[in-house]
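So the structure is just underneath, and the comments pick up after that.
Removed from the display is one protein chain of the complex; every other protein chain stays in position.
Our next item is chain A:
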Amino acid sequence: MKTIVGKVVVLGHQGVGKTSTVIRYVENSFTHHITPTVGASFFSCKILIDDITVKLQIWDTAGQERFKAMAPMFYRNANAALIVFDITSQQSFESMQGWVVELQRNVESPMVLCVVGNKIDLSKNREVTRDEAIQYARSIGASYHECSAMQDQGVGVVFDDVARGLIRLFGNTTDHNLKVYDSENIDNIMASSSELEATDTGKEETVNLSIRSIAHGNTVKPKCC
């Protein structure tokens, strides 16, 4: 039984539903009157995929402009990024692309990229077409998912895909900084996210694989297109 601990950063324009999506997944709840995130919030959860437990440590960042300079702290050592936009806002789609550029410029180790178009319950106000989004996701080697945190559509698939991406990343590359443990008993492990310091107690497995590839592009297949 293997356990992979992966650090996930959630990025995107303010109000696109980052927190709502994470909370829908982690707690299966939704509130209309959720207030904007302050700084960044930390969540963790586990997903079982085949016989591998993937533990996600999620940094849900604030989309407000004033927190922008704080983001590197959270994406710098992330293994996966969920970049979220609101399908009813072209502006949020453009802002999301800004995040991708920033990630590509500043993150060297391979990373699972997952583009998420949220609020499909409002598709009558759609400003970003599905095709446009898929094409964009493909161009950066990311997967693309649409979901509605409000109506609980497609949210599970997003995180499932991230977890699978992390497993592939672990299998395909050596320069990832994923933490992998042999035992199941990792409940008290606090792996580090970004440069925030870790206090690991589990036994770390040395990963030594010969295949080397970069996550962008070939480890993550766009799933829903």
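Just so we're on the same page, contacts are C-beta pairs under 8 Å (C-beta built on N, C-alpha and C of every residue); 3 or more make two chains touch, one makes a residue touch a chain; residues count from 1.
Following the convention adopted for this analysis, contacts and distances are computed from a predicted model.
Here one chain is missing from view; checked against "TBC1 domain family member 15", "Vacuolar fusion protein MON1 homolog", "Coatomer subunit gamma" or "Cytoplasmic tRNA 2-thiolation protein 1", UniProt names that protein "Vacuolar fusion protein MON1 homolog". Screening A:Gln64, A:Gln97 or A:Asn172 against the full complex identifies A:Gln64 as the residue touching the chain left out. From the options A:Thr3, A:Thr37 or A:Asn118, the residue with contact to the unseen chain in the full assembly is A:Thr37. As for the chain not pictured, it touches chain A at residues 14, 19, 23, 27, 33-43, 60, 62, 64-70, 72-73, 91, 190, 192-199.
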